[in-house]
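As you look at this complex, bear in mind that one protein chain is not there, while each of the others sits in place.
Every chain is named by a letter (A and B) in the order it is written, and numbering of its residues begins at 1.
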Amino acid sequence: MDWQYLAELFLGGLTRGSIYALIAIGYTMVYGIIELINFAHGEIYMLGAFTGLIVASVLGILGFPPAQILILAALAAIIYCAGYGYTMEKIAYKPLRGAGRLSPLISAIGMSLFLQNYIILAQTSDFLPFPSLIPEFAFLDPVAHIFGSSNFVIVLTSSVSMAALTVFIKYTKMGKAMRATAQNRKMAMLLGVNADKIISITFLLGSSLAALGGVLIASHVGMVNFAVGFLAGIKAFTAAVLGGIGSIPGAMLGGLFLGLSESFATGYISSDYEDVFAFTLLVVFLIFRPSGIMGKAKVEKV
Amino acid sequence: MHAVLDVTAVSMNFGGLRALSEVDLQVHSGEIVALIGPNGAGKTTFFNCITSIYTPTEGQVWFTPQKGERTRINGMKPNLVTTLGMARTFQNIRLFKNMSVLENVMIARHCRTKAGIIGALFRPAAVPREEQEIVEQSYALLKYIGLHTYMNEQASSLPYGAQRRLEIARALATEPSLLLLDEPAAGMNPQETEALKHLVLKIRDEMDMAILLIEHDMSMVMSLAERIYVMEYGCLIAQGTPAEVSSDTRVIKAYLGEDAHA
Partner (left out) sequence: MHALKKSLLISLWFMFLTFPIMVIRVNTIEHTVIWRWNNLILIGIGSFVLSLIWPWALRRREASRAKDSTAQAQVHILDRLAANKNILRTVIVALLALFLAIPLLGTTYQTNILISFLLYVILGLGLNIIVGVAGLLFLGHAAFYAIGAYSYALLSQYFGLGFWLALPLGGLIAALAGLALAFPVLRLRGDYLAIVTLGFGEIVRLVLENWSSLTGGPSGVSNIPRPGLMGMQLDVAQANIYVYYIVLVMAMITIVAVARVKDSRIGRALQALREDEIACQAMGIDRVGVKLMAFSLGTAWAGFAGVIFAAKTTFINPASFTFFESAIILSIVVLGGMGSNLGVILGAAFLVLLPEYMRAFSEYRMILFATAMVLMMVFRPQGLIPARGRIYHVDDPDAHSSNGGQA
């Protein structure tokens, strides 16, 4: 057994998995509250990467140092994507509340196509190089060949933001209102929870995390184009399903599980079918265990 | 008089929750039987068990259609149970909302007709003939139930009481030997309830079928049913004629002592 190769795959999977988890949280929170697969969530991630790229390039030309650029670009991406998520909900989903489940889903697909083409028209349909903004950390030198500083920053940032989210959901008043709304929206509204506000906050939070993921992965990979959101979105959705859609810890676990299994599958089996693997997991889970790894099945009321 | 429906010791568990516990119930041909009980007693669960929407955890459900063998139907597919000759209505109306009133009844002719995909594509002479029959039979049923003037209206545009009657027409179109009515009078005004009562009697007498109904309207139950079963917390607590049941102390306690719903 090649331990170093194993460790490399493990750490690579961990990096991937944290990003999937960051995006998956957005899917799972929205699904938990309004039972909608927000198809355009992957595009929010892509918008995050683009906004980050634009802001970083402008700051780069102005001569800011890389570390500051990274922080400012990530902040800008988070703010803008939160805005996009919020606006998107108001335009494409809010007027459709109570209109069944197919209409909002089709609206979401429309929104996803809209955002992709918005980028094509306003920016470009080509791949753009993303500047590498993450500084090299000296203390990672001994392991840099398998776990570089960008891996380190991704894992660290996503862990911290997920921990912060967990604290927010668990202990703040707003977090409790969110959980109540997810359990039973009507009841929560009767008890004075403003459901519209909760839904908006859900979109704000989910989009912020996706934007953060977008900037981190773009600076890790070094490339971005309008289509990256589609695949990342589907994979993150897979992660949400694996963990049991609607459950935030589930989305984190599902993201890690998907990242690790993808990494090992491509490392030990074949890299040709990397994406097929995720899709197959998605299909198999939705068919045989739609409630996720740990979830319970629901009985339909007649 | 043979037992059209013979249920022995049926239990239904949902996880750890016991929704039905060893329920025995018989319906004989030509009989009107009522199943009553407070909300949450398990009446609708019982209907779902005998129509195979749920598979009972324990017990047997035997069904003997008018022209047929005694068959065990627990665990059978629900559509096959309907084909055998058991039809039902739903407590929370489940019409095909965006289809016309007539089409709602026409769909119920599905299990009594044959045309397949080849027939649909090439339309050999037998297929239009069968279609015409479906339309005529469905129209006749609508007329029987008094909704024929609405035949081309959308089902969801009907008033509430008419929707409940349409559900009955739809159930009748499957040519059942046993008709299950789940709270047919719910949400109806007194006049409508009275008309419904006559309709149920008319169906039993003219179409020669057994009827099992769940109902909360006590005056309707007492004047319609020949026998009554009373459920509480998933168990049968009494059975007998309306007179016997209404003097049963456990029934009075169940209704007045803990839950004065009816």
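FYI, a residue touches a chain if its C-beta (ideal position, glycine included) is under 8 Å from a C-beta of that chain, and two chains touch if they have at least 3 such contacts.
Because the structure is a prediction, the values reported are computed rather than measured.
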item	value
Selected from A:Ala122, A:Ala138 or A:Leu190 as touching the chain missing from the view	A:Ala122
Per the touch definition above, residue among B:Leu20, B:Cys49 or B:Met106 touching the missing chain	B:Met106
Residue of A:Leu11, A:Ala24, A:Ile37 or A:Ala236 in touch with the missing chain, whole complex considered	A:Ile37
Option touching the unshown chain, where A:Arg101, A:Lys170 or A:Lys197 are the choices	A:Arg101
In chain A, positions touching the absent partner	35-37, 47, 50-51, 53-55, 57-58, 60-61, 76, 80, 83-84, 87, 91-92, 95-96, 99, 101-107, 109-114, 116-123, 128-129, 131, 230, 234, 237, 241, 272-273, 275-276, 279-280, 282-283, 286-287, 290, 300, 302
Touching residues on chain B - with respect to the absent chain	51, 53, 77-79, 82-83, 87-88, 90, 94-100, 102-103, 106-108, 110-113, 115-117, 119-121, 123, 127, 130-131, 134-136, 139, 143, 148-154, 157-158, 170, 174
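Assume only the chains that are shown with their structure count from here on.
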item	value
Cα-centroid distance, chain A relative to chain B, in whole angstrom	49
